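Every protein chain of the complex appears in place save one, which is left out.
Residue numbering begins at 1 within each chain, and the chains themselves are lettered A and B in the order written.
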Amino acid sequence: MNKSMTLEEKAHAKKYDPGRDWSAFPEYEAAKQGLRDYWYPVLWARELEAKKPTGIKVCGEKIMLQRDAEGKPRALHDRCPHRGVRLSQGKQWWPDTVSCPYHGWTFNLKDGELKAVITDGPDSRMCNKAAVKTYPAEERIGLIWVYVGDGEPHPLKDQLPKELVDPPKYAVGGRIEDRGGDWRLYAENGFDEGHAKYLHRTSIWRIMKVMPTWNKIHIEKEGRWLYRVEDERYWEADYPGLGKWTNDRWFKIKPKQRQGKFMGNTGGGKTNAYIKKQNLTGFASISLPGVLRIAYPNFIHYEFYVPIDVDETKYVGVMIQFKTGIKKWLYYLQYLLQIRWMFHGNFSGQDHWMVEETNAPPERLYRPDVSLLEWRKLFKGPHPFHDKIEEDA
Amino acid sequence: MNKSMTLEEKAHAKKYDPGRDWSAFPEYEAAKQGLRDYWYPVLWARELEAKKPTGIKVCGEKIMLQRDAEGKPRALHDRCPHRGVRLSQGKQWWPDTVSCPYHGWTFNLKDGELKAVITDGPDSRMCNKAAVKTYPAEERIGLIWVYVGDGEPHPLKDQLPKELVDPPKYAVGGRIEDRGGDWRLYAENGFDEGHAKYLHRTSIWRIMKVMPTWNKIHIEKEGRWLYRVEDERYWEADYPGLGKWTNDRWFKIKPKQRQGKFMGNTGGGKTNAYIKKQNLTGFASISLPGVLRIAYPNFIHYEFYVPIDVDETKYVGVMIQFKTGIKKWLYYLQYLLQIRWMFHGNFSGQDHWMVEETNAPPERLYRPDVSLLEWRKLFKGPHPFHDKIEEDA
Partner (left out) sequence: MNKSMTLEEKAHAKKYDPGRDWSAFPEYEAAKQGLRDYWYPVLWARELEAKKPTGIKVCGEKIMLQRDAEGKPRALHDRCPHRGVRLSQGKQWWPDTVSCPYHGWTFNLKDGELKAVITDGPDSRMCNKAAVKTYPAEERIGLIWVYVGDGEPHPLKDQLPKELVDPPKYAVGGRIEDRGGDWRLYAENGFDEGHAKYLHRTSIWRIMKVMPTWNKIHIEKEGRWLYRVEDERYWEADYPGLGKWTNDRWFKIKPKQRQGKFMGNTGGGKTNAYIKKQNLTGFASISLPGVLRIAYPNFIHYEFYVPIDVDETKYVGVMIQFKTGIKKWLYYLQYLLQIRWMFHGNFSGQDHWMVEETNAPPERLYRPDVSLLEWRKLFKGPHPFHDKIEEDA
């Protein structure tokens, strides 16, 4: 601001200030195409076949997935070095191999080596002289995971939310969907404190429950995870010069606030023993490379914002209930009848709408955006796996 | 042209000359995104609500429109400074305000000031510290008008065609439609003398009337307006080496040419007294920032070519009859049954087709293009409102 301005001019200029760019967060600004050297969930395990490959894209890299003869998922660079055709358009003729559809170049799934060129006969001089890059791949919690990076990967279990490493029993429901928009805006929206109460007040998922009008929070960091912790909650407010505002209606239930560290506005029912045992610090938490965890009393909802490329994101929304037997099947029923369209459809569709609307930077942040600021600082590192500095909590 | 060319070579080069660019009209060339500091009609008044905002774009600027508590139209920059979401996606909770759909940032419609942030409680520190730009807005002749500029606006009535400032009685019909294409090409096409007779000969609007084959015109300037004035008219012509051409058919009526200054090829019927009183210099006239007026005996047709952005134009076609009572309602009936699809549909669709086909510059202009040349010179100024030099006629 110009020093020769009057106080009134300064106040006016400040009001109409377009806001800040992201230059205070250079690592964040640079991560437009995604963070490498991480594991990403990319596909339902039940959709991966041995006879036919599947093609995906993560962090701008084209990757082909297929099961080997033992049923283990394998991932190769999805580009035949001959003429650039995607191997994922091809098929399997022999176990542990995939053949390009154009001329039958045939690669070993395990090491990416060219084993045969069908149209060049058994003595082809290309064999073992060409290869495609392989990517580490794993199957966990019903999902196929791929490690996008160059060096030796850290174990997938080190990166998984700890309660998913070895749960004694569980059931999984969810939705995987490619969506337009920057993965960072999806992640910010997910951990954003402010919007949930206001934007989602009209979601069918919350139709019977009052949403708070506003609250005060702080962020706690535990290992790789950031937690939003609520300090004060207000069900209504009276805005000076305007009047009262509340989401309360006669037909809505006002959920009790739970005691202790554990969760906030999460509705009735008994808390699941396994979830309780995790002793999570807050209702919502987030970690790199873009994993959101929302801890409801009876299930935990995860959102993985997998960067496909600049401006395209694979939304992997997974809801896990730590039960078994008949309760597991009742959960699946509830998922299909209610959660799938209410939560992973309508509710998450509102987030999608806002990500498409968001036109930042520039931006002017307010008190609840402390959640965004802390999240952006994570990008600066140190990074728990690559920088070998701190351990996962 | 190279001086060492033979005469024959020179004639050949001239024939195949691709034509001129627009560098002779630098102000015109620079106006690709529209002219600022003007009023633009952007919406039917009946479509503007108080509870729900409407979003538009003029001259590349996103603008939100909504009625205040007194019913007056208000216009704000359509971008919440928080995260860039369009306010036009939000709604009104309190009179004279609009709230962003994402986090409930709530702005005063009258001055653009941030009055409340719903999700930050009554004591939010942002209040009165942020604001969005406001735009002057008015309601006239059934349309909402917005002033796109930075300084104090000139009165809308100074810019209106004078017969619309305070007509004793009138009825309005019309069509507003966003169309692909440069607004300048729409305006040129509108005032272009040459095409009407030839391109529109096949329009349903003209199916029963002969169109002249060619004519001679000159342009007269009166205040802010340019008029096309016809000097000679020919219903047919015999082209050397080719033969006769006419639009005359046995079932078509050849309209009488009217006497005096007033209009040309406009068909039968008694001239409306109010229109006659205007004593317009010609059938077709145009003024900045892109307003075409076609004076038929019983109604006047206006086309406003509102620049949305580079290569997108809001076509605002309005037909006004200066009558009242039963004649007004008969006019509305005629509008709905005939004019709407014949004129604002089929006829104006031919113009749309040609604007999309036009691929100029380069261009080679011919005699009737004096209308285009005079129009382009207007852009050079002086501009009647901003340059305070000449008065409106």
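FYI, a contact is a pair of C-beta atoms (placed from the backbone, for glycine too) under 8 Å apart; a residue touches a chain by one contact, two chains touch by 3 or more.
All of these numbers come straight from a predicted model, not from anything done at the bench.
Q: Could you tell me which of A:D17, A:D37, A:E113 or A:E312 touches the chain that is not displayed?
A: Looking across A:D17, A:D37, A:E113 or A:E312, the contact with the absent chain belongs to A:E113.
Q: Of the residues A:K10, A:R83, A:K277 or A:K380, which one touches the chain left out of the display?
A: A:R83
Q: On chain A, where is the contact patch with the chain that was removed from view?
A: So the residues of chain A touching the unseen chain are 79, 81-86, 89, 93-94, 97, 101-104, 106, 113, 115-122, 124-133.
Q: Which residue numbers on chain B touch the omitted chain?
A: For chain B, the residues touching the absent chain are 14-19, 194-195, 197-199, 213-214, 216, 234, 237-243, 245, 354, 357-360, 362-368.
FYI, only the chains that are shown with their structure count from here on.
Q: Quick check: how many Å separate the C-alpha centres of chain A and chain B?
A: From the centre of chain A to the centre of chain B is 48 Å.
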